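Omission of a single protein chain aside, the complex is shown with its protein chains in their original locations.
Note that the chains are named A, B and C in the order they appear, and that numbering of residues resets to 1 at the start of each chain.
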Amino acid sequence: MTNEAYNTAELVAVMSARVLEDGKIVFGGAGMPLISCVLAQKMHAPRLTILFEGGVIGPHIDPKKLPPSTNEQRAARRGNMVLSITDVLLLQQRGYVDYGFLGGAQIDQYGNLNSSFIGDPDNPKVRLPGTGGANDIASLASKILVAMHHEKRRFVEKVDFITTPGYLQGGDTREKAGLIAGGIHQVITHLGLFGFDPQSRKMSLQKLHPGATVDEVEERTGFEMLIPDQILYTEEPTAEELRILRELDPDQRYTAAVEE
Amino acid sequence: MTNEAYNTAELVAVMSARVLEDGKIVFGGAGMPLISCVLAQKMHAPRLTILFEGGVIGPHIDPKKLPPSTNEQRAARRGNMVLSITDVLLLQQRGYVDYGFLGGAQIDQYGNLNSSFIGDPDNPKVRLPGTGGANDIASLASKILVAMHHEKRRFVEKVDFITTPGYLQGGDTREKAGLIAGGIHQVITHLGLFGFDPQSRKMSLQKLHPGATVDEVEERTGFEMLIPDQILYTEEPTAEELRILRELDPDQRYTAAVEE
Amino acid sequence: MVRPYAELREVIEKKDRGLREKVMSLTEAINLIQDGDHVAAGGCHYSRTPMAAIWEIIRQKKKDLVYSRSISSTEGDLLLVSEATKHVITSWFSPGVTWGVSRAMRHYTQEKLAEYEEWSHMSLGLRYRAGAMGIPFIPTRSMLGSDLLPRLKDIKEMTCPFTGEKLALIPALNPEVAILHTQRCDPYGNVQSEGLPFMDEDIAGAADTVIVTTERIISNDQVRRQPDQTSIPFFKVDAVVEVPYGCLPHECYAAYEPDFSHMDYYVKLMMGKGPDGVKEYLDKYVYAPDSWEDFLAMLNFKDVLRATTDGRSVYND
Partner (left out) sequence: MVRPYAELREVIEKKDRGLREKVMSLTEAINLIQDGDHVAAGGCHYSRTPMAAIWEIIRQKKKDLVYSRSISSTEGDLLLVSEATKHVITSWFSPGVTWGVSRAMRHYTQEKLAEYEEWSHMSLGLRYRAGAMGIPFIPTRSMLGSDLLPRLKDIKEMTCPFTGEKLALIPALNPEVAILHTQRCDPYGNVQSEGLPFMDEDIAGAADTVIVTTERIISNDQVRRQPDQTSIPFFKVDAVVEVPYGCLPHECYAAYEPDFSHMDYYVKLMMGKGPDGVKEYLDKYVYAPDSWEDFLAMLNFKDVLRATTDGRSVYND
């Protein structure tokens, strides 16, 4: 990125917030997803309802006190309801949740996510913290959104381990496995917005962010990204979006420039 | 009965109360079961915990205000907990409940109860109110107690309809059906206490009440009641038991002499 | 019939689940019910019965409803005799133990004018719960061996793949409409009920459309002060109607006990004359009054006063 007005993490946060429609219900994870949800509420989606895994429906998040976990009392502040973890996750199985918003350590061409093992699961190089509710969210929420930094080591042809199901092996393999609802809807990176081909279920470029190039996307992707004939571009983050974002995360605990 | 000191319903209430051990948990139905539970608490079982189908654990029942239903707020008064109907009934499936205490319209030699249809179920002479929680209680509580007035039309060889499972067709048919816990433990009538043969699971006389006779039992029973060689007798209701019972039900709404 | 998952998802996805005011009149709310719908009612027996909603259903001459409820009391008689329903799903059906077996229920079932589909109390609860969880069934160890099970179409038996134990599979029930009464609800539909929960939470989660009548409408601000008191979240609810004394002559926990004198009057009429007695009652107390308030005004004020004093005495300790 050449633009100096914002860093890559801030760009991802702003672009993620724009995806969230007003009046919908989003199941938000800690970190980037949470900050994007709150930004969306302050911008165009005041009636966006946030659900947290800890058991919270529609809390009011204090801008200066973004909770580092969604399983603690600050994430419950002035909620419309608190309920058990099992029951809040079951709301997705019933179909109440429009968006499941996840971060990801590793994603593949079919949108499968890995947050369990780097390397061989039986002999891992790194044991990651695990799924938490991500597997449930990706199996049950209507539309899955994933926000991440775009790097070759993160965008791999095949994840080492499918913690969180995207379209599995592509085609109708997700439905065949019994996941008849939901599916990964969009991947938001610092380079652009990405969707999935309706037939092959392979990841495809939807829009580039201002300044990003197809070459850059291909360089930073470990599999063959589907590229449309005509390249569309997103709108640059506005001063207003950046101002609010920085109010939410003054110390850049979640929106610091990503070191590679 | 010849004894003038108490009527047949009062006798059943007193004898039922005596069966309930202190420190145990009893799932009590409205009417006779409820009154016997409260009597037991006032006599020998102050630590007897009463559960109600309406969703109540360990209420304090106001003697002058016996609730005509166990699904209303007077049955919840000063309870230790109120919870959903499904959850209070599930406590039995988990094994927390020692006694399930039921009344019955019709019982057979294997302790099956009918509270659904008199006559052919597809063409009933009388459609009765139904099972309520009785089927669940008799399927899941550890020991089932049944209190009823002893009449030939109520003690039949085979009930018209098994609403509430006893030992089904006897022998191991209950276990074979999948009901691997619980079972009917005792039937308390105005003539005596009755149990079930460990092998055949047929009803057998345990004890006669004072003044009752084997002939009377056989007259009033529509099947062959197993009679032991040696006849044992229960202790007459005490003045104390009757005094408290009449405090609980001053208008004899539940303990009026049964008309035949 | 267990409804296919894809269909259930589609219905919920179409619902406007945003945080929005949904306060409306009783008439508007009951207009959401279509003839032929399965309507599940909250509360149990003569407690927290959504009586005002049922009263309006009858006035709107709804037809061919399937009516389900944990335990059905006098409101079941009214729905049968008014011919709003010919199919009742419940576990026990009569005014109350001390009032005897409903002659109205007996007439309609024995004459085969209506079906009373009998489930055990817990298994009916598990049907709503499975529906609320978004799963097609919940296994249980109840109902086995009885004559109830073989009479029911949807229930199945299986051998547990983990333990080899025999189980009954209780099918999910997802009604088209739930009608619930509560003490407190905000304009968005956040319900904060008091006392006995009955099956209301599972019914709200299982239904496509949820209509809530409430003793009072509280502010969303009050709800947010105690989010752990919310029993049903706003996005499940489609209509909020403020109806004080909305359960009479039945009771509402900590608000009022039943109007027992009116109950006695109704039962005497129903047990004395059967369905004709119920028709008489419907004409006088359901069809004649101009509004629910006018029905309430027909009750004896002193009886309602006593019911209220006794009801709220729960909090006198």
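Keep in mind that, in the parts below, a residue touches a chain if its C-beta (ideal position, glycine included) is under 8 Å from a C-beta of that chain, and two chains touch if they have at least 3 such contacts.
Just so we're clear, the structure is a prediction, and the values are computed from it rather than from any experiment.
Participant: Which chains here touch the chain that is missing from view?
Facilitator: Hidden chain, whole complex, touched shown chains: A, B, C.
Participant: Can you say which of B:P33, B:G79, B:G166 or B:P237 touches the chain missing from this structure?
Facilitator: Of the listed residues, the one touching the omitted chain is B:G79.
Participant: Among A:P121, A:G211 or A:P228, which one is in touch with the chain left out?
Facilitator: Only one of A:P121, A:G211 or A:P228 touches the chain omitted from view, namely A:P121.
Participant: With respect to the chain omitted from the figure, which of A:N80, A:T163 or A:T221 is a touching residue?
Facilitator: A:T163
Participant: To test your reading of the contact rule: which positions on chain A touch the chain that is missing from view?
Facilitator: Within chain A, the residues that touch the unshown chain are 30-31, 53-56, 68-69, 71-74, 76-78, 82-86, 89-90, 93, 116, 121, 124, 126-136, 139-140, 161-165, 168, 173-174, 177-181, 253.
Participant: Where does chain C touch the missing chain, residue by residue?
Facilitator: Residues touching the hidden chain, for chain C, are 2, 4-5, 133-141, 154, 156, 158, 160-163, 165, 167, 169, 171-172, 194-197, 224-225, 227-228, 315, 317.
Participant: State which residues belonging to chain B touch the missing partner chain.
Facilitator: Residues 22-25, 47, 49, 56-60, 76, 78-83, 90, 93-96, 98, 140, 142, 180-181 of chain B touch the chain absent from view.
Note that in this section only the chains that are shown with their structure count from here on.
Participant: Based on the averaged CA atom positions, which chain is farthest from chain B?
Facilitator: A
Participant: Please compute the C-alpha centroid of chain A, do the same for chain C, then give the distance between them in whole Å.
Facilitator: 41
Participant: With chain centres defined as C-alpha means, what is the inter-centre distance between chain A and chain B in Å?
Facilitator: 59
Participant: Just how far, in Å, is the C-alpha centre of chain C from the one of chain B?
Facilitator: Chain B and chain C have C-alpha centres separated by 29 Å.
Participant: Note the residues in chain C that touch 2 or more other chains, in rising order.
Facilitator: Residues: none.
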